[in-house]
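Excluded from the complex is one protein chain; the other protein chains are retained at their positions.
Letters A and B mark the chains as written, and numbering starts fresh at 1 in each.
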Amino acid sequence: MNVLRFLQTVDRRLLYALLFLTVAIPLLHPIVVPTVVLGRGPLGWLHPTFALRPFVLPVTVSPSTLMVYDEIQSLPPNSFVLLAPDWAAGSRGENGPQTEALMRHLMKRHIRFAMVSFDPQGPIISEAMAKRLQDQYGYVEGVNWTNLGFKVDQQDFLKAFVLDVRGAAPQDYNGKPVASEPVMAGIRSAHDIRLVIDISASDSYTYFIKFMQGPYKENLKMAAALTSVMAPEAENFVSSRQLIGCLVGLKGAIEYEHLLGVSGTATAANASLSAAHVLIIFFIVLGNVAMLLERAARRREDQE
Amino acid sequence: MRFFLWLFLWLFRWLSTWLFVPRHGRALYESLAGAIAFSIVVLAVLSAAPNSIRKYTIRAVTLLAGAFFACEFLYPVHSMPTGADPAHRGNFLTPYVFTVTTFALIVSAWTVGLGLLNLAQLHGKRLIRGGENAIYSAAFFFGLISVGIIGLLQKPHANAINKNLYTLLYTGALQNLDATVFSIIAFYIVSAAYRAFRVRSIEATLLLATAIVVMLGQTSIGQVMTSHFPTAMHTEVIRDWIMSQPNAAAVRAINFGLAVGSLAVALRVWLGLERGSFFDSQ
Partner (left out) sequence: MEHANTLARCALITFSVVIVAMIFIAGKRDLYIRRIQGLTAIDEAIGRATEMGRPMVCLTGLGINGGIEIVVLQALAIVTYIVRSSAKFAARAICPVYDPQMVPVTEEAVRDAYSLAGRPDRFNPNDILFLTSRQFAFAASVSGLIWREKAAACFLFGYYYAESLILAETGQMVGAIQVAGTPATTQIPFLIAACDYVIIGDEFYAASAYLSREPTLLGSIVGQDISKGLMLLSVLVGVLLTTVCGLLATHGAQIFALWFTQPP
């Protein structure tokens, strides 16, 4: 009974310590599994060889992520994409890898894009990310991509932005006039934007749908990359085709990197993500089993 | 009624062509000084005005501002091509949307300063009063002034000291502290889930089973565990079905309610009906 009681009321500090180890160990050291390889020895006999190989978790791409990938893949050359990294350092764990994966894809396909954010930290973090990636794909700020910076009020900004892009965002994040940047050539209104991708830990994507996707749905499509907490709410917009797809949390970033064939920050965290989930499920099941066993034991005692 | 509408639109057109135009050089600074002086005069007049006049002024401005956007949304549209968008459709109010929203944006930007002013007032009073919490108010002013100055200097005077201090304070301290406190949630969810997901009733059992399937479907380990089963029994397939069918239906229903609630709140604020509930009695 004491053991059963203990299993139902495990000290939370023990849970936290185990979670920390479960997340940290796969990040610091790749998990290896022993494998047996059968080969032929010198006399032609079967000869087993034991080896340690890195354990690679399989990745199945969800339809929602695939739709976002397919949309970017099918964009014609010289298309213009509006990327909105509306996130701060708090949601970096999920939104960071999503932003990186999407930027990689856009750069790989030589699609020009502009970033705009309604979170003060968004432009700083995403600018640093873009600058880190640009050399790998031969991208140049101002020529292939630009950062329009932080805007105070999303609703009022978007109402003005859809009508006159350069009027609403006359300067980029570094103070350079947007009209002089080759990346913004020919972009005058929302009519000239092919795709909007909102990367967010909030419901900012609903304003993009309201002011951009809704009125300009003939030529403008909208996708989102959200944290796992926000994604269930976006499911309605995916099913009504207002969002063509949605990347869900870190798993969405892992799936996207798998589609791109790169092994970035998301893929590196895949094992930690799985291990942490298994730990939570293990303790939930353990607590419930202990509770049911204790209940059964008490019923037996009462009957006696 | 039509006369007032015509007068309002004429005034707006005149302001758009004379006042709300970009300026450069000396004209820009003169306009800024004029705008600040005008704002101070307006704020002073509003502060000095009796409560009833102030309330009616605020109600009138709220009503007019909301009426503009409501009419622009509801009034029938016709083809109105522009240079930037040949397929554009609108009504007689649409040409003024850009000006009004730019105006609203500028007013919104002022609220950042207003929030700062409120904080400074509160902490200033606490600092002057003294007491055990005054040290935290001093920390507020230290943080505000130091990060503010460094943030302003680091672009025009991007020397090593300014850039390094900015990186230390903003990127090194603020962003990482934000991320750290956010990360506590991951630990707390483990203890909350362990405590909350207990088989106490049929509903709780259903919740537990669904949670386990969805959690496994969100990770690669779920795929490994169910890869040998038929496709319909793969955790990621079941997870996708749960999220896109029953969960989406429930969220859709809640969103209907919240949308109607938002409409009600917006109506109450726009028509000044909310005032009677909270402000008049105070």
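Quick note on the criterion: contacts are C-beta pairs under 8 Å (C-beta built on N, C-alpha and C of every residue); 3 or more make two chains touch, one makes a residue touch a chain.
Everything quoted here is computed from the prediction, not taken from an experiment.
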*Quick one: which shown chains sit in contact with the chain that's not drawn?*
A, B
*Can you work out which residue in A:165, A:230, A:271 or A:290 touches the chain that's missing from view?*
A:230
*Of B:61, B:77 or B:138, which residue touches the hidden chain?*
B:77
*Write down which of B:34, B:148, B:246 or B:261 is the residue touching the left-out chain.*
B:261
_For chain B, the residues touching the chain missing from this view_ = 72-77, 89-91, 94, 97, 111, 115, 118-119, 121-122, 177-178, 181-182, 184-185, 188-189, 191-193, 195-197, 251, 254-258, 260-261, 263-265, 267-269, 271, 273-274, 276-278, 282
*Touch residues of chain A, complete complex, unshown partner*: 12, 90, 159, 162-163, 201-202, 210-211, 214-215, 229-230, 233
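The rule we apply is simple: only the chains that are shown with their structure count from here on.
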*Whole-Å gap separating chain A and chain B, where each centre is the average of the chain's CA atoms*: 23
*Hey, which residues of chain B end up touching chain A in the complex?*
82-88, 97-98, 101-102, 104-105, 108-109, 112, 155, 170-171, 174-176, 178-179, 181-183, 186-187, 189-191, 193-195, 197-199, 208, 211-212, 215-216, 218-221, 223-224, 227, 234, 236, 240, 243-244, 247-248, 251-252, 255
*What residues on chain A touch chain B, complex-wise?*
10, 12, 15-16, 19-20, 57-60, 62-63, 88-93, 121, 124-125, 151-153, 156-157, 159-160, 163-165, 167-168, 174-175, 188-192, 218, 228, 231-233, 235-236, 238-239, 248-249, 251, 254, 270, 273-281, 283-285, 287-288, 291-292
